[in-house]
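Note that one protein chain of the assembly has been removed; the remaining protein chains are unaltered in position.
Coming up: subunit A.
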Amino acid sequence: MKQFKLPDLGEGLQEAEIVEWFVREGDQVEVDQLMVSVETAKAIVEVPSPMAGLITRCFGRPGDMLHVGEPLVGFEGESEDHGTVVGNLGSASGNGGLAAEDFHIGASPSTRDFQPVRAAPAVRVLANQLGVELARLKGTGPENLITERDVREAAAGDGTDNGTPLRSVRRTMAKNMARAHAEVAAVMIVEDADLHRWAGGARDPMVRLARAIARACVAEPALNVGFDGKRLSVQPHSHVDLGVAVDTPDGLFVPVLRNVAERDPDDLREGLARLRRDVANRSIPPGELMGATITLSNFGTLFGRYASPVVVPPQVAIIGAGVIRDGVVAWQGQPTVHPILPISLTFDHRAATGGEASRFLKVLVEDLEAPD
């Protein structure tokens, strides 16, 4: 099968959505006969056939998003390379599942954030030859220009000088955190929840935290939204999907507990247990790691009081919960000892105001402090 791959239909566009097919598998087409209309970020365009022939495969259905370079149409005949357009499928997989290392925590990073690297043409050819990815290098030349030496050193291996490259979950974590840190206008507020009304001295607060966050989201929806910093637009969410940060030796996972506002405590407890089990077994499906509307980072099982957890766009808020401790508090005019749960809230000040965050935190803490 000869494959026609989706070309760049605009100027530097990365993807297009299939709108409508004008041909079907088994159809005979002429050169320049219209085959399919696709919508890019800029336009709806009709894509003609680059050749005359029999169509054996239409890749994707209306609504499917294809990246530039992915197969669009298969034609009958031996696979042969017609330059960049009609060629072998190679390693680009059109419809394979997500590889375990390729999922993203939070929003998928935009390809438009790509920064060009600075390197002379000969250095680029060398890097290509040695299989060195220039984007990973930090240039040592003037204004961070990548030099031939940089490339050779990188190619010389994961040697002692250059450290060990991050892989997999840690690599994803590093990229997402750096991007979030660069983009978000983070503001933190903290407060303690006094848990002395809780029955039986229970110290697993996850279900209560989930409920308190859900109620705070209902009372102050401004922190349960998606924010697009490029278009400066806000997308309110009708439900609360809570990302739960889970620490593992491999790095950070944030599986999503769906629709927490509508679920009863037993259901939540079971959902949490399943998330933890799945993460421990590394059997969590990629879909379960996407689409959180707000995130909880509970480091109370570890160590520490307050934190400034990082908000990952398009989310605008993350709640940190520290270790429950016995603290001396003023109670009815007297010093007394109560169990105290320290709460930290980081929010993106581009999307929410301090007042909104403060009201959110108040509802959250008051719900935590309630007897049940």
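Operating definition for what follows: a contact is a pair of C-beta atoms (placed from the backbone, for glycine too) under 8 Å apart; a residue touches a chain by one contact, two chains touch by 3 or more; residues count from 1.
To be clear about the criterion, contacts and distances are computed from a predicted model.
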Next on the checklist: Leaving aside the chains you can see, what is the UniProt protein name of the one that's missing? Options: "Pyruvate dehydrogenase E1 component subunit alpha", "Peptide/nickel transport system ATP-binding protein", "Insulinase family protein" or "Sugar ABC transporter permease".
Outcome noted: "Pyruvate dehydrogenase E1 component subunit alpha"
Checklist outcome for this item: Missing-chain contact among A:D8, A:D247 or A:D278 belongs to A:D8
Checklist outcome for this item: Of the candidates A:V47, A:V246 or A:A352, the residue in contact with the absent chain is A:V47
Item to check | Touch criterion as defined above, residue of A:Q129, A:T248 or A:T336 at the omitted chain | outcome: A:Q129
Checklist entry - In the whole complex, what residues of subunit A lie against the chain that is missing from view? => result 4-11, 31-32, 42-50, 83-85, 120-122, 124-126, 128-129, 148
